[in-house]
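Data block below; observations after.
Missing here: one protein chain of the complex. Every other protein chain is in place.
Coming up: chain A.
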Amino acid sequence: MSSYVKNFGGHVRAVLTGLKYLVKPNRITVYYPEYYVEPPEGYRGMIKYYPEKCIQCGLCAMICPAGAMKMYVKKGEKKGRPGVNYQRCIFCGFCVDICPQDALEMTKVHDVAFSSLEELVFPPEKLAVEVQSPALLRGAVKVKPVFDEERGLRHE
């Protein structure tokens, strides 16, 4: 008998715990692309290349673990410049961290969609152009994640 009483209590507590969140939901979902969660400082997104700083040393391509970064050598030139194949890039940031000239930088942009595989290949000229987030271009509202003792994460 006592186990029935105990179980009954357990059921009631479980249901009440669920009901608490029915009244005060704990939703952390964000409606993208109407809203856009801004990544934190130092986020490892798509790469921006600054050709004027580059000394064409090739270290970035050497350290790339995914074989995504390649040196593009122009006709008649000895040294190349880096380009990225985003089909392969894993956004590890090794290329950025080894570049002695800070000629590579990681932007916060991460939500670009491409319509073909070829478009994912960024030769040096394309890598030097700043990429834009399509959601932001279409006027998404920027929100920031805020840690909250009551709710865990809020976005505002």
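Operating definition for what follows: contacts are C-beta pairs under 8 Å (C-beta built on N, C-alpha and C of every residue); 3 or more make two chains touch, one makes a residue touch a chain; residues count from 1.
To be clear about the criterion, contacts and distances are computed from a predicted model.
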item	value
Omitted chain (choose from "Sugar ABC transporter permease", "NADH dehydrogenase (Ubiquinone)", "Cytochrome bd ubiquinol oxidase subunit I" or "Cobalamin-dependent protein") - UniProt protein name	"NADH dehydrogenase (Ubiquinone)"
Touch with the omitted chain, as defined above, among A:Glu41, A:Glu118 or A:Glu156	A:Glu41
Touching residues (missing chain, whole complex) on chain A	6-7, 10-11, 13-14, 16-18, 26, 28, 39-44, 57, 59, 62-63, 65-66, 90-94, 97-98, 100, 106, 145, 147-153
